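Heads up, one of the protein chains got dropped from this complex, but the rest are sitting where they should.
For reference, chains read A and B in written order, and residue numbers begin at 1 within each chain.
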Amino acid sequence: MGSVAHAHPPAHGHAHAEHHHHEESFVSKYIFSQDHKMISKQYLVTAIIMAWVAVVMSIMFRLQLAWPGEGFAFTNFFLGDKWAPGGVLSPDMYLALVTIHGTIMVFFVLTGGLSGTFANLLIPFQVWCTRYGERFLEHVVVLVLLREQCAHDRLAIC
Amino acid sequence: MLSYWFFFVSSVLMIASLFVEGGPASGGWTIYPPLSALPQAMPGSGTGMTLWLLSMAVFVASALLGGLNYIVTVLNLRTLGMKMTRLPLSVWALFVTAVLGVLSFPVLLSAALLLLMDRLVGTSFYLSEIHIGGEALDNMGGSPILFQHLFWFLGHPEVYIVLLPALGITSEVIATNARKPIFGYRAMIGSILAIGFLSFIVWGHHMFITGMNPFLGSVFVFTTLLIAIPSAVKVFNYITTLWRGNLVLSPAMLFSIGLVATFIAGGLTGIILADSALDIPVHDTYFVVAHFHIVMGMSAIFGMFAGIYHWFPRMYGRMMNTKLGYAHFWITFICAFGVFFPMHYIGLAGAPRRYYSYSEFPMFQGVVDLNILITLFAIVGGLAQIIFTYNFFHSIWRGQKAVQNPWRSNTLEWTAPLKHMHGNWPGAIPVVHRWPYDYSKPGMPEDFVPQNVPLAEGEEEEHG
Partner (left out) sequence: MMTLLILAVIVLGILAVTRLSRVYELTSALRGKREEDITERDSRMNARLMWAFPFAYFAFFLWLTVAYADQMLPVSASEHGVWLDDLLNFNWAILIVAFFVTNVLLFYFAGKYYYRKDRRAYFYPHNSKWELGWTIVPAIVMIGIIIYGLSVWNRITSVPLAGTPQVELYAQQFNWTARYPGKDGKLGATDFRLISGTNALGVVTPNSIKTRLAELEEIVVVEKKKLETEGGFLPPSKLTALEDHIKHVERMRGRIVNLRTLMDQDIAARGAESPYNHGSDDIVIKEFHLPVRENVDLVIRSQDVIHSVFLPHLRAQMNAVPGMATRIHMKPTITTDSMRTITANPVFDYILMCNKICGASHYNMQMPLTVEPDGAYKVWLSQQKGFETAEIPAAEVVPATDTAAVISNTTANIPAVTNEPKKN
């Protein structure tokens, strides 16, 4: 049931407020966090890391396109002698780089990173305005019991 | 939480695929079979491809979990007074995005699973009459085109899954920093809904030259070009929002204006590509690369940057450095056009995409020097992201402490204490009395009125 059932109704807000101020362990605060703000940060930082992977890839294939067949220590540093002998990108790796660059940018940065960060940050803040966990069961519960839940919480139009 | 951890596992799988024997998937991000189905076809179609597909399957699970959560929250768990017509446009956009994701990602999952079966179990969903590596394969009766239909049934909504949140963020940032209500709030909602709906019936425009029935092609031309209408409405509404505003040119605002510029440049070339006849000579050339990088890549990235600069104080309780933000914006903005604008010309000269080198073709010798220009811009633009990354991580720990509502914004997140706490509000959650765009409303003392402020005596509620 989790946070939805326990989300404090506005009228009783103060009674429950204390309950939320207990100290959290590192794991529950930063890793398996149920807090939408932390989930949003996790998405954002992951996306930034993935974006860097994709940017470095793009620089490698851009170097090849601008100066075809020339060797670059930059390319060799990341790909090693197997895929970039003498720093010259191999045709197979060229195709791999454009493929993974596209995949990472489209799915991991601009879908996961963008929606994941801002939907988690903004939807609870701008709409629900209360604690927002995300557990699988919770989805089911919300879908099945929404009317009672909303009546209970005196939240808006359901 | 589960959604993020699926996302994380999926990222790890994708990164892991870079290190396998034979290299990662290399059939293009659209992974068309048979190239991606047959390990004989290229080294990247071995283990790397399998990991790619698994990673995507996990990613879809993550997207679905997240999407369901967002939809349910927006539909059923709005606070008192938060009518659908009082939702900030950011939430509207994220909501429609989630709907698109929930409806289209399962199709990618099925496409990926069928491809996985073709690869591992020996089925023939996408394979027929193939002779490769000196052998005729047993597979008969499948169709590689089926995969393209399934893939693009996700793939086109995916474009808007990427773009809509950026447009939503921009609407919010532009209104706040123009100190002016977003122009045509309801028209904006209408355009988001129209784009969301149309995005499901246009996928065929990626497949005009696959031998698809020409009449079917015509239908897709029609639906695709219709999308230009809501897009034009959005652009004009943004421009009118700037008109006679009082523009606080913060880094977030600059990125939002940048988004409108890239959205225009990329959207217009989209009209060429949507026309099936004109698609024939430019399909799969650099013209396409230029188009989608500008309209989808750059617009969405700019929207993301705008969101990060704008909500950073809300996320970390500190401010990002504004001067570095300016440097970051201007270098990125100029390099974005420097990289992708010349690509149109390479494409119009007939140069195909995904070519390792153009030196085998005398006809491209005149335009390939543009590649050097592009690469130089790309390197500078890439370096500019170091400024951002430094600014981001430095500000998390060392940035100046933020105040409660630094951008003097109306939306509810700025009424919650900056202190990190579960439940966001220590006491009762706020009740909403007005739409989120009461900026510079005549008769009000301040140039902003947060949504939780009750209507004043005799004040009319604005509906946009």
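Keep this in mind: contacts are C-beta pairs under 8 Å (C-beta built on N, C-alpha and C of every residue); 3 or more make two chains touch, one makes a residue touch a chain.
Being a predicted model, the structure only gives us computed values, none of them experimental.
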For a quick check of understanding: of A:39, A:54, A:88 or A:105, which residue touches the chain that isn't displayed? A:88
I'm checking contacts with the chain that's been left out. Which of B:50, B:170 or B:276 qualifies? B:276
Looking at the whole complex, which of B:89, B:265 or B:432 touches the chain that is not displayed? B:265
Please give every residue of subunit A in contact with the chain that is not shown. 68-70, 72-74, 87-92, 95
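Criterion: only the chains that are shown with their structure count from here on.
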Distance between chain centroids, defined by C-alpha means - subunit A, subunit B (Å): 14
Which part of subunit B faces subunit A closely enough to touch in the complex? 1-5, 7-8, 10-11, 14-15, 17-18, 23-29, 31, 42-44, 48, 52, 56, 59, 62-63, 65-66, 68-70, 72-74, 76-83, 87-88, 90-91, 94-95, 97-98, 101, 158, 161-162, 165-166, 168-169, 296-297, 300-301, 303-304, 307-308, 311, 314-316, 354, 356-359, 371-372, 374-376, 378-379, 382, 385, 389, 392, 411-413, 416, 420-432, 436
Touching residues (chain side subunit A, partner subunit B) in the complex: 7-8, 10-11, 13-14, 16-17, 20-21, 32-35, 37, 39-44, 46, 48, 50-53, 55-56, 58-59, 62-69, 83, 89, 91-96, 98-136, 138-139, 142-143, 146, 149-150, 153-158
